[in-house]
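Missing here is one protein chain; the remaining ones are kept as they sit in the complex.
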Amino acid sequence: MQLSVYLAGEIHTDWRENIIAACEGLAIEWYGPVTDHAASDDCGVEIFGAEDSKFWHDRKGASLNAVRTRTAIARSDVVVVCFGEKYKQWNAAFDAGYAAALGKPLIVLQLPEHDHALKEIDAAANAVARTPSEVARALKYVVAGKL
Amino acid sequence: MQLSVYLAGEIHTDWRENIIAACEGLAIEWYGPVTDHAASDDCGVEIFGAEDSKFWHDRKGASLNAVRTRTAIARSDVVVVCFGEKYKQWNAAFDAGYAAALGKPLIVLQLPEHDHALKEIDAAANAVARTPSEVARALKYVVAGKL
Amino acid sequence: MQLSVYLAGEIHTDWRENIIAACEGLAIEWYGPVTDHAASDDCGVEIFGAEDSKFWHDRKGASLNAVRTRTAIARSDVVVVCFGEKYKQWNAAFDAGYAAALGKPLIVLQLPEHDHALKEIDAAANAVARTPSEVARALKYVVAGKL
Amino acid sequence: MQLSVYLAGEIHTDWRENIIAACEGLAIEWYGPVTDHAASDDCGVEIFGAEDSKFWHDRKGASLNAVRTRTAIARSDVVVVCFGEKYKQWNAAFDAGYAAALGKPLIVLQLPEHDHALKEIDAAANAVARTPSEVARALKYVVAGKL
Amino acid sequence: MQLSVYLAGEIHTDWRENIIAACEGLAIEWYGPVTDHAASDDCGVEIFGAEDSKFWHDRKGASLNAVRTRTAIARSDVVVVCFGEKYKQWNAAFDAGYAAALGKPLIVLQLPEHDHALKEIDAAANAVARTPSEVARALKYVVAGKL
Amino acid sequence: MQLSVYLAGEIHTDWRENIIAACEGLAIEWYGPVTDHAASDDCGVEIFGAEDSKFWHDRKGASLNAVRTRTAIARSDVVVVCFGEKYKQWNAAFDAGYAAALGKPLIVLQLPEHDHALKEIDAAANAVARTPSEVARALKYVVAGKL
Amino acid sequence: MQLSVYLAGEIHTDWRENIIAACEGLAIEWYGPVTDHAASDDCGVEIFGAEDSKFWHDRKGASLNAVRTRTAIARSDVVVVCFGEKYKQWNAAFDAGYAAALGKPLIVLQLPEHDHALKEIDAAANAVARTPSEVARALKYVVAGKL
Partner (left out) sequence: MQLSVYLAGEIHTDWRENIIAACEGLAIEWYGPVTDHAASDDCGVEIFGAEDSKFWHDRKGASLNAVRTRTAIARSDVVVVCFGEKYKQWNAAFDAGYAAALGKPLIVLQLPEHDHALKEIDAAANAVARTPSEVARALKYVVAGKL
């Protein structure tokens, strides 16, 4: 079974690459946000012109990024959301909520230390994984129907 | 006319293979749950780690299986649900209800002895078949427009 | 917070009455199927005329009952599904699937001996209760926000 | 114009009470999560029985809380999300994403120091407020059509 | 259980009045098209000005009538469609299809002589009644849960 | 621009073939009901077994045909509905209503003598054509953007 | 039949008051945008703080106004859109498109001199009226079923 998978969340480690590599050969189409941090932050003002205020600088970028992320999430069958060690990562949680409301199955990738803080998101998810390798095994199982 | 068909329900006989074989040559894309019973039961704990409690052992597996079944049902044009001789098969009935609420045409495959117990599900279905061969003939008719 | 609750499933014990009594005073509007077994079986032929075949006798009744159940489920905020001791109860599982696909929160009421057979339905539910009293406490908590 | 408003997010300060008090006299129906922290954490095990594992303890509670929050968000016209000083508050961000995907207008209540971390959520919102009083003025304007 | 019922179809006999009278005392809100034939035909040009062409005369009226019928069908729980003796009554069939696509339960009221011509519409319906009295009994059963 | 077009309605003249031939070379995928009248009438009993009653004979066939027609209408961008000279053709009107409720653009093909009887359906349509050739020209214009 | 009506478009003449007065006694709930031009323009910066740039000044106000207009349009059964003599009135056209995509019946109020410029919007509407009085008569007809 072919699958479209959106990889949401943190952009500072190579978890996406690990999952994609571990799923090589499977009929999976991968989607994700722009992972070039600087481009993601500055795309709005780079393309549409500078802003004096940081607030609107951010707004222009975030709004443009949303064109990509909303389209890609809507097109995906499964959304994997990774919560990393650093930053607030409210965006990851927002994407999880967005996907949940669209009825997309969620797989959350997180360390046990965040279990309590993420309990509502975990409760909305089909699986909670601890490593990219677990996510890859789960996707393989869904696609190929075999452990 | 091309068709996507989900084959839901019992996983202990070869009814799926019979239907698929009888439809050879037709433009049908087949979907279904994982039919390896052991894998289906244990996939959750195999991938995400063991559980002390059987209840959560089951939950982990069922939640992962749902990633596949929900995605596949949503993608299908027609859902065939087979009620077999053994087990409670509440899952088959659940899939039938799920598909019905999504507006998917249902074909129920069952023996006459269950007619009364299945009357609400039959009433939600477009056809009640007694053999895989009847299901195959119905799908052929839908796809090819000929008896 | 006001709530509309559909009580689906078995019609041979007084679990509905127990829950409703235990929730007295709460702003809950109750829905459910026709629980007069004979009326539920025969309503179709009683109103629209007899059928020679039991199959179509059942169809007429089940189709009419569906006018009530589908309307009531669609109008409910929460669906409670009770799996009892007797009968196949595929209808209860069908209603659970139907409600799940509509995004209605589910509370399953069942005994532990059916845990494995009901694992997929439990995995789609927000809670698994063992007694009507637990269901009532859960509904109270949802409505009143207090334990 | 009557309005239903869901107040999502942090549960440790009195921002909800401030907004509600400031909107007295307006035709607003208020919704929100259970704000008794202990009840919110323990409702699952209190009602449905204890769990050995903290993970499933949390799951039971979060799943039950979701019955209330999902129902209330779906019923609301506007969702106000407050990001406070403490904790990760991923749940607030999840609710914001959930509401956004349902097409609910969002008002985010946050301090400027979180502007960059919240830029995607702010970009999905109709307004970013700094104080409960600003939220109340905005709701008044929406309901009464006057500044 | 309260019900909203749309009475679609022929406007030359008193079948609507018969059903409504027979349901007196039940919590049913009734909807229907404008049954004053002349007003229904001429409302468009009466209000918005005459047309030289009968085709556009009809268009203006039909478009205005659709404001009422579409709104009322969308708001109804059940749609009863009566096919009478006279005229083509394509409008009745159109309303039936419209309601079916919205997932509204249908009750068709027709004489047996039209069974073959109406077989597709009957197959989309929850019940086929022969008299207004049968429709009334069916609605009573749905609302009151008793024969 | 590629288009999927469903050709609904009468099955006794060659209007479908005329339109398809006149659109040769355009990127149009054609859908339609089974046009073999005997097969369409008898498919249900042929596949699933004979019925004593003509009513249920018809029901079995109509329900199976609906698997094809509903799937195909849902998949189409445009629905063309032809009202011919003979028969009641309530099914054509039903398909028109069904398509309208799904938001599918309609093109009605009919002779002027039925204008008044079809006014509500015409008012729901994007175009009223008098000949298959007009339908073909309209589809060409939509696909190719040129007269 | 009760109706909810949104009055969209120009805010410089008394067309809203005229319609409402002419419909006195009918069961109509009226919705509309904020019609105090200054408040509508400045609400954003008044409540959430001043902006150096006129572009973001406007953005803050328009986003807040959208909370009211989107909610009210979604809640309405019918949307009346008035195109007046002055200004570009793109907002009126935007509201018309928004309502059309939600399947809301439209009544356009405009002078004949704009017929060609408004032809696409008129084609999406159920009626084109020339005076508030015509709109009122149309609404009366829809509500009361009488000319």
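Note that the chains take the letters A, B, C, D, E, F and G in the order they are written out, and that residue 1 is the start of every chain.
Keep this in mind: a residue touches a chain if its C-beta (ideal position, glycine included) is under 8 Å from a C-beta of that chain, and two chains touch if they have at least 3 such contacts.
Quantities reported herein were computed from a predicted structural model and do not represent experimental measurements.
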For subunit G, the residues touching the chain missing from this view: 54-55, 58-59, 61-63, 65-66, 69, 83, 87-102, 112, 114-124
Touching residues on subunit E - with respect to the absent chain: 52-53, 56
Those residues of subunit F which, in the complete complex, touch the missing chain: 1, 3, 77-78, 103, 105, 107, 126-130, 134, 137-138, 141-142, 145-147
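Keep in mind that, in the parts below, only the chains that are shown with their structure count from here on.
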Same or different residue numbers at the subunit E/subunit F copy interface, by half rule: same
Pair with more cross-chain C-beta pairs in contact, given A-D and A-B: A-D
Between subunit G and subunit A, distance of the C-alpha-averaged centres to the nearest whole Å: 39
Where subunit B and subunit C are represented by their mean Cα positions, the distance between them in whole Å: 23
Multi-partner residues of subunit D (at least 2 other chains): 63, 66, 128
